[in-house]
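Every protein chain but one is kept in place in this view of the complex.
Our next item is chain A:
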Amino acid sequence: MIEITGLTKGFGGGPVLNGIDLSIAPGERIVVIGPSGTGKSTLLRCLNFLDRPEAGTIRVGDLTVDAAKATKAQILALRRRTAFVFQNYALFANKTARENITEALVTVQRKPRAEAEARADSILGEIGLAEKAGSYPAALSGGQQQRVGIGRAMALDAQLMLFDEPTSALDPEWVGEVLDLMRRVAEQHQTMLIVTHEMQFAREIADRVIFMEGGRIVEEGPPAQIFDDPRDARTKAFLRRVR
């Protein structure tokens, strides 16, 4: 169970997250939609302290972190329970595709190298990049890099996978393969929190859709309700614009 209460973050000027409350059931797939600059990415980045929230609590399993007085050890523990897929892939540039997957297993999780490599090879097979195991990120296409980025996150066996607009930086030709992979991850009952502008995809895989604006959750519900019968005027206006 993941429980977020009163999560607040301000960047210089006004607040970017305005007291977010959200609980996520194990295996639940939540898609966050909303206009640009409304705090969707910041919400994800605050959950693993890539951005530091000022107030609120985050509970993942038996770990509860109070943002206002989070210690280094708590932040590390939180990061080790979550996995993050970046918009710009952010693969380790000095590591091969395979090493990108093994790196945290060996360095952070202290798994034996052989076990980490076996896991990496099985994931490389799953993401369809077995033959690219020894390639460096610079030699991979955007779509391939993002598949490795998702593979790296899958390998961590995290309690929560965070996807920050994983297809937004991709050329249109690569979007399909990345969404396909995410569908397969979703089928494995992985708990996922996804920020995306792919509305059709959101409708397909989400258990719950959250509409955010102005650093707040405006409306949430099953995809059919949000997409076909939105209640709030702001949700209606946004969906009219993106269709």
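Following the convention adopted for this analysis, a residue touches a chain if its C-beta (ideal position, glycine included) is under 8 Å from a C-beta of that chain, and two chains touch if they have at least 3 such contacts; residues count from 1.
One rule holds for everything that comes next: contacts and distances are computed from a predicted model.
Hidden from the displayed complex is a chain whose UniProt protein name, among "Amino acid ABC transporter membrane protein, PAAT family", "ATP-dependent DNA helicase RecQ", "NADH-quinone oxidoreductase subunit K" or "Cell division protein FtsX", is "Amino acid ABC transporter membrane protein, PAAT family". When the omitted chain is restored, the residue from A:Thr71, A:Asn94, A:Ser122 or A:Gln188 that touches it is A:Asn94.
Within the whole complex, the absent chain has one touching residue among A:Asn48, A:Gln159 or A:Thr235, and that is A:Asn48. The chain not shown here is touched by just one of A:Glu103, A:Glu117, A:Glu165 or A:Glu198, and that residue is A:Glu103.
The chain not shown here touches chain A at positions 48-50, 76, 79-80, 82-84, 86, 88-96, 103-104, 107-108, 136-139, 152, 156.
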